[in-house]
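Next up is a structure, given as structure tokens.
The other protein chains are all here in position, but one chain of the complex has been omitted.
Think of it as A and B in the order they're written, each chain with its own count starting at 1.
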Amino acid sequence: MSETNLIGEAMYHLAETLFPICRSITGEGVRQTLKIIQEHIPLTIKEVPSGTSAFDWTVPKEWNIVDAYIEDPDGTKIIDFKKNNLHVVGYSVPVDQVMSLQELQQHLYSMESMPEAIPYVTSYYKERWGFCLSHKQRMSLKEGQYRVYINSSLTQGFLTYGELIIPGETEKEVLLSTYICHPSMANNELSGPAVVTYLAKWLLELPRRNYTYRIVFVPETIGSLVYLSQNLGVMKTNVVAGYNVTCAGDERAYSFLPSRYGDTLADRVALHVLTHKHPEFVRYSYLERGSDERQYCSPGVDLPVASIMRTKYGMYPEYHTSLDDLSLISPAGLQGSYEVLKDCITLLERNARYRIKCLGEPQLGKRGLYPTISTRESGQTVRSMMNFIAYADGTNDLLDISDIIRLPVDQIYPILDDLIDANLIEQIW
Amino acid sequence: MSETNLIGEAMYHLAETLFPICRSITGEGVRQTLKIIQEHIPLTIKEVPSGTSAFDWTVPKEWNIVDAYIEDPDGTKIIDFKKNNLHVVGYSVPVDQVMSLQELQQHLYSMESMPEAIPYVTSYYKERWGFCLSHKQRMSLKEGQYRVYINSSLTQGFLTYGELIIPGETEKEVLLSTYICHPSMANNELSGPAVVTYLAKWLLELPRRNYTYRIVFVPETIGSLVYLSQNLGVMKTNVVAGYNVTCAGDERAYSFLPSRYGDTLADRVALHVLTHKHPEFVRYSYLERGSDERQYCSPGVDLPVASIMRTKYGMYPEYHTSLDDLSLISPAGLQGSYEVLKDCITLLERNARYRIKCLGEPQLGKRGLYPTISTRESGQTVRSMMNFIAYADGTNDLLDISDIIRLPVDQIYPILDDLIDANLIEQIW
Partner (left out) sequence: MSETNLIGEAMYHLAETLFPICRSITGEGVRQTLKIIQEHIPLTIKEVPSGTSAFDWTVPKEWNIVDAYIEDPDGTKIIDFKKNNLHVVGYSVPVDQVMSLQELQQHLYSMESMPEAIPYVTSYYKERWGFCLSHKQRMSLKEGQYRVYINSSLTQGFLTYGELIIPGETEKEVLLSTYICHPSMANNELSGPAVVTYLAKWLLELPRRNYTYRIVFVPETIGSLVYLSQNLGVMKTNVVAGYNVTCAGDERAYSFLPSRYGDTLADRVALHVLTHKHPEFVRYSYLERGSDERQYCSPGVDLPVASIMRTKYGMYPEYHTSLDDLSLISPAGLQGSYEVLKDCITLLERNARYRIKCLGEPQLGKRGLYPTISTRESGQTVRSMMNFIAYADGTNDLLDISDIIRLPVDQIYPILDDLIDANLIEQIW
């Protein structure tokens, strides 16, 4: 097995380890998750008290849950949180009651369109309780008195997130953001932290990095809002590109969702990589957004953040149900996302503007970069290098030149190495 | 009959009243026309003396006409100005002569291609006289001596126009311009004044107006030149958008003719309304212009003026002939133009730039604008509002946002009302 496959397997294994934990936007599930990730990378775990303001929002109470179940009229436990944590509506308040089926129905959530699946439902900002179950099971419930029991707590506590800053040669930053707030779901949750953890490991091992890397594991929405409200100044100054990493583990597609105007460096880099490596990728509009780019790209925040995914949230049938389980993701699926993001980072690290140091064409021949005899055929051989030089005028970055000379960056890297070795070209950051 | 239909009928009735009057670019016909309009709206009538300079032009002598006819060799009145004022070439000098048919032919105008129609012919800037008649009638003329009689006068007088300024909350202005210089023709003349008169009535009745409205009834070309030469400074400072209203009464088409570069607010607003309400509209080039936009959009004048029409002048066979009569226009035709222009004005009044007041997405839930429970289905319901907010960053006006989020302004107005009520958004004019 190659090293490459090993990383896919390792990411899948991390997702497996994290899968059973009951996460929400606050609580012990988030802490446990971050501690396991800390075994891989030197994450700093931060705690923000309930009641803290974050722009238009407030950190809610911390929610924890010990147990929950429903007993049917016969006293049989027909729904059990310990078997599947999706059974409880996220942020359910405690309850211990006996009630009729009719009364119970007001608190049940199921999906007629997917009768086998338990839907994922939350109620973060209004206190209520509820249970989720498959529509098939719901249909089988008989009349009678049911006992409902939720042993949960909503207390003044904390919102928890993880942060890792990997310094580079400049203070300019690349942001990687993923979320850790869903209970047992695989593609729309654990694929993101798994891929970001292993990207961080790779970045930490690089001999040098031009950029500083800001890597965050936050609860979605409220977590990114909290993080932004506490770091907006430095991020607006420093972040040159960022990616929200989610739904990164299946093998069905590659997907791209742009930043608000779709014209940032993050967009250009992702589009270049996907266009050349996975030309069949699905290109979404920002109107179809749904994750933390909603905050990172909001007016006044305006960070250059795009999303690279496999199948986008909301676009696969298992999304936000119990069917988004470990069978939906694979080592190869995770590996694909990891490789694309690695390609993006590699490109970011080289995407300076370039300027040729001499006027007129350089004499490549005296540097061994040109054939010494001119025949009719020899003209084509150094054409790519000459084309690169022609547009290395200090106004174009690598992506611009790649577009103009119609050569993917992978094929330009060796040319660039030769020109830098020959001291013919300078970088402008 | 609904109020809406009543306005169409009322506009048609006004056109009927104005139809018989013999208008030209100066003279009693213009005064009579403006006085009738004054019965509907508080128009100011202004008089500009013959000889007054207007940029490269000079106000000509005032032309008035009492009677005109041709008697055939038998003494029969075969052409009679009192029966159709199109029979006399506009600005004909007086004549009272007997002449041969051959000599008379030099002074006759008819259209071989439309043998039943009397063509409309003028000679404002060179003194001559002439008669217009159907080609059919012309062909029937027999040899012999004809008496030609025109009792007209060309004197030092005035050019007359009407102006109505309806103040708004800002000094910034919207211009509505139409012309009152053609004799008895319906679509290419009276449809314009009729629609503009009723738009003025509607504007006067509005509880508030953001913009000030400058409404002018001028003789075409020389009238707009005179008006511009006397008001250019304030108009260049204040006018943000304007429409030339002409050929507004038939039911055959909607047409749009842009400003000189086609990129002004007037263009954007008209194109939005026509595209969404009448997507089959005909889009002309400025190269096909032919009315007062020639002056309003001329180099150095550069006002943001476009034209919204039903069937464009020159594009319907009856244009500039006696067949452009009251049967060519209808209450419904006039009503259509009235509604489109009302929609344009409504949009102008709301087309601020918008800026969301908080960083990050606002928490709509605490304002009752978001479902409190998150299910897989609930995500779509507030998407339009969130999309509006995403682009309400202070750089986009309503039209920009409408284009970006692909939602017609009619569907954005209620969202806008909600956001303004919730104090989440500010307008930037």
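Criterion: a residue touches a chain if its C-beta (ideal position, glycine included) is under 8 Å from a C-beta of that chain, and two chains touch if they have at least 3 such contacts.
Predicted model, so just to flag it, every value in this text is computed and none were measured.
Of B:S229, B:T311 or B:N351, it is B:S229 that touches the chain left out of the display.
For the options B:Y125, B:W202 or B:W429, the residue in contact with the chain missing from this view is B:Y125.
Across B:Y109, B:Y149, B:Y284 or B:Y413, the single residue that touches the chain missing here is B:Y109. Within the set B:G144, B:G314 or B:P414, the residue that contacts the chain not displayed is B:G314.
The omitted chain makes contact with chain A at the following residues, 355-356, 358-363, 365-366, 372-376, 379, 383, 386-387, 389-394, 405-406. Although one chain is not drawn, its touching partners on chain B can still be listed: residues 54-57, 89, 109, 111, 119-126, 128, 130, 221, 225, 228-229, 232, 260, 286-287, 289-290, 294-295, 297-302, 314, 319-321.
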